[in-house]
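Shown here: the complex without one of its protein chains, the others still in place.
In order of appearance the chains are A, B and C, and numbering begins at 1 in each one.
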Amino acid sequence: MATMPYRDALRLALHEEMTRDERVVLMGEEVGLYGGAYAVSKGLLDAFGPERVIDTPISEASIVGVGVGAALTGLRPVVELMYVDFLGLVMDQVGNQAAKWRYMSGGRLTVPMVLRTQGGTGRSAGAQHSQSLESWIMHVPGLRLVMPATPADARGLLTTAIRSDDPVVFIEHKALYALKGEVPDEAEPIPFGRARVAREGSDVSVITYSRMVHVALEAAERMREQGVAVEVIDLRTLNPLDLDAITASVRKTGRAIVVSEAHKTCSVSSELAVLIYEHAGDALRAPVRRVAGKDVPIPSAPALERAAVPSVDEVVEAIVGTGLGKERAHA
Amino acid sequence: MATMPYRDALRLALHEEMTRDERVVLMGEEVGLYGGAYAVSKGLLDAFGPERVIDTPISEASIVGVGVGAALTGLRPVVELMYVDFLGLVMDQVGNQAAKWRYMSGGRLTVPMVLRTQGGTGRSAGAQHSQSLESWIMHVPGLRLVMPATPADARGLLTTAIRSDDPVVFIEHKALYALKGEVPDEAEPIPFGRARVAREGSDVSVITYSRMVHVALEAAERMREQGVAVEVIDLRTLNPLDLDAITASVRKTGRAIVVSEAHKTCSVSSELAVLIYEHAGDALRAPVRRVAGKDVPIPSAPALERAAVPSVDEVVEAIVGTGLGKERAHA
Amino acid sequence: MRVEGHIAMPQHTSPPPETRVALLRTMLRIRETEERIGASHLRGLTAGSMLHLSIGEEAIAAGVGLAMRDGDLFTTHHRGHGIFIARGADLDRMMAEVFGKRDGYLQGKGGSMHIADIALGHMGANAIVGANIPISVGGGLSAKALTPGVVSVAFFGDGALQQGVLYESMNMAALWHLPVAFVVVNNQYGMGTRLERASASLRFVERAETFGLVAREVDGMDVEAVYAVAQNLLEQARGGQPVFLMAHGYRFYGHGRKDPSPYRSKEEEQAWRLRDPVEQQRVRLLEAGALSEDAYEQMLREAREACDKAVAFATASPELPVEDLYTDVYVEQEAN
Partner (left out) sequence: MRVEGHIAMPQHTSPPPETRVALLRTMLRIRETEERIGASHLRGLTAGSMLHLSIGEEAIAAGVGLAMRDGDLFTTHHRGHGIFIARGADLDRMMAEVFGKRDGYLQGKGGSMHIADIALGHMGANAIVGANIPISVGGGLSAKALTPGVVSVAFFGDGALQQGVLYESMNMAALWHLPVAFVVVNNQYGMGTRLERASASLRFVERAETFGLVAREVDGMDVEAVYAVAQNLLEQARGGQPVFLMAHGYRFYGHGRKDPSPYRSKEEEQAWRLRDPVEQQRVRLLEAGALSEDAYEQMLREAREACDKAVAFATASPELPVEDLYTDVYVEQEAN
């Protein structure tokens, strides 16, 4: 086990897979000479040369299209979209092309492409550079969706993503790049569709992913002081989704909180909540609570930005709202 | 009251609003000389001339951008996107620009634009011409979302959309254009956020919108034969959403079915279901059931296409599944 | 318009006799198949409401298609039957796909607008105008890395000249020295919009040059001219110099088979029909003595028999069972 930041763990996976398989290429804006806008790919250009670490022009729609075409014909491209906020420029290639070719062709074509990107708040970067748009992706059949919360998962899931024959959207979180954690010495792909129990507990299940796992863990720590045992489930992949892990946890605790940084309406948090009702509704001792991003564009001013996404306080409040803890819910 | 098809009702609203307000312009591919891919704008070019009925090149991203810019500066553009399936080409202008400028500018800018488009199945047009992508739109704060089911609503809601100072995504259904219905003689804007009780009933509420209203009504008719009184709520607008109407109906009936043509996962149907649990959960006598599009791309072959979206049978089955009717649910 | 400098016709010398005949045979095969598909559509036998025929454009499909080699990659737009036939499509499976049947190329899941067969280099017909273009650039990226000598060809209509991805894609192909050819099947219209009403300037060839491409235009009704210029351009593309070819032709039917084309004049249609590429080549070969009437009749008969067989095959094929709705969404289904 080595301790390293999330960004280095990602780089490690890229390095390993590019070494292992010559067909893997990395392409995107500033991935080469600059080393990546968030320094994930630093050094890879030197290691693998410009034919495999490809700096692209600012032409997002076409870059993803090139990735699709390369994936259809034998390469295994990892395409970096600098911000998930730019999805709007590429959703045709993502949703109509990458996602659909396998199906439309009756299995004749495959698109083993990874679309790596990053999202979320934390840098007061404004409404066009701070979004959490995973809900658009989760809605589209044909796409795998991965959102790692820890360095170990970043590495292990990226490995799996690159080896997958299906198109994978891999969303990192800009506020996690510097987060350190233990990472196994050997490349161990982490299978898709297996949630991780980030913390065991018996009183309430907090179902979440990406940066919100850490918010949930802090809330759990706060609740422990009140004698409440919070279980935190880190989903790791939203497609495939580990419904078994969710229902098992909720059946055990009888209470569920869903936490997501994405806007609340018509989102991942809606889906997770309704799935809990559908598959473990009979076991619920309190209504499922959603703690999600507010339905407003992300403001630039720091205090407002923080208010736009779930806080530890809000998760604590939601837990208390299910009837647990010494404090009573305000509302 | 005159009887006319949905497409004529839309044209009537366009004609009326363009007559009433010189700032209203219609732009899009084939809207002029061709009269619209689905003949909605037939005759408008002759009536208003090429400066107000503007045929555009096949440049979707920029067309919507032009609409945003025109709306920022005094015109009131109605932009037609030929298929909702092309949203992926324009989601940046829709989601990052139209939706956000009001907020990002602290109220300094407004975008009174209507994006008219059409979606849904019914023509075996394949996976890239048959989608229901309203879930992407409903997730984005700042956008109004309108999906009329009848000629009267098509006309009244389009009138409201054009007069609205907010950006409105107005999604028609390709299988409804020929549907005839009564339309009032006078232009009466229908306020956003007011659902319509398409059929009253006391046993179960079917919450739906667009073409699925008609599927639900057929299912209701079938259930009537079994002595079950189905209430069908036509939401008409998904943003704003008439939560009061939904909860009032569900509180009355104690049972709820949500029906949507869009893929099931992470969708409008997820949001509607979870809202019912959150706001009327205590009144439920059976779990909410979702009848939604399957999580597969829409196949071209007719039988498969039909199987990919909700049928009358499936709605009936869902109703029976709540414990109503003579038949028992199979599963 | 700088037409003169670019029209490739004047220079071309005739291809070898067997190629000249093959070009005609290919065009005939396309023409007959497309007519049969159109007739089947009118009789309600095809899946779906949309059907885009390439009748009138055969010289472009055959000319470029025969200049390509085994292993070459391509994508097409929504009007791609003819191109795929020129690249060796199995007519039975193609017809079955257009009919929406299980034995179609895509098991009926894709339909006419999405036909693909990677075994023949076909990366897919695309129903999103312009979306196939960067995908073909991706094919070029693979070709350069994995199969040097292979060229990747994007076929698209004049309508796609107004899609920004074309320009992004041309730039990337040139920047990375990829073996990519951009072929415009210019049939003068995108739905009801004549090219002049969609583009402020018609200097497309010059334009492509300013993106770093070698660019030409050609009379798309003359199959030998198309073949000659395509051969020359594809050779350059194989060497890593991306190319652009604007081939001027016409679609004899409307946008969809049932579109009566009220937006264009009967005179215009007639003028183009007089330049029917199949007929032109037939006459040319007969006059040159490169083909006998008998041989032509035989060729036509074969094309028709192939269509009969394909329609019979498509008709006999069942629809895919509804249970298969869920297959092939993912390769790794079990993970779901």
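The definition used in the following text is that a contact is a pair of C-beta atoms (placed from the backbone, for glycine too) under 8 Å apart; a residue touches a chain by one contact, two chains touch by 3 or more.
Not measured: the values here are computed from a predicted model.
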Which residue of A:Val25, A:Val40 or A:Leu89 touches the chain not shown here: A:Leu89
Contact with the hidden chain (one of C:Thr76, C:Ser112 or C:Asn171): C:Asn171
Identified contact with the non-displayed chain, of A:Gly43, A:Gly126 or A:Gly254: A:Gly126
Touch criterion as defined above, residue of B:Ala9, B:Val31, B:Leu81 or B:Met104 at the omitted chain: B:Met104
Missing-partner contacts on chain A, residue numbers: 29-30, 33-34, 37, 55, 57-59, 61-62, 85-86, 89, 123-129, 294-297, 299-304, 307-308
Residue ranges of chain C at the interface with the undisplayed chain: 162-168, 171, 174-175, 197-201, 203-204, 206-207, 209-212
Residues belonging to chain B that touch the chain removed from view: 23, 25, 51, 54, 56-57, 59, 61-75, 77, 92-93, 96-97, 101-110, 141-142, 144, 164-166, 191-193, 239-240
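Everything that follows uses one rule, which is that only the chains that are shown with their structure count from here on.
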Separation of mean Cα positions, chain C and chain A [Å, integer]: 41
Gap in Å, rounded to a whole number, between the CA centres of chain C and chain B: 36
Chain A and chain B, separation of their C-alpha mean positions in angstrom: 30
Touching two or more other chains - residues of chain A: 61, 92-93, 96, 103-104, 141-142, 239
Residues of chain C touching at least two other chains: 106-110, 114, 126, 128, 164, 329
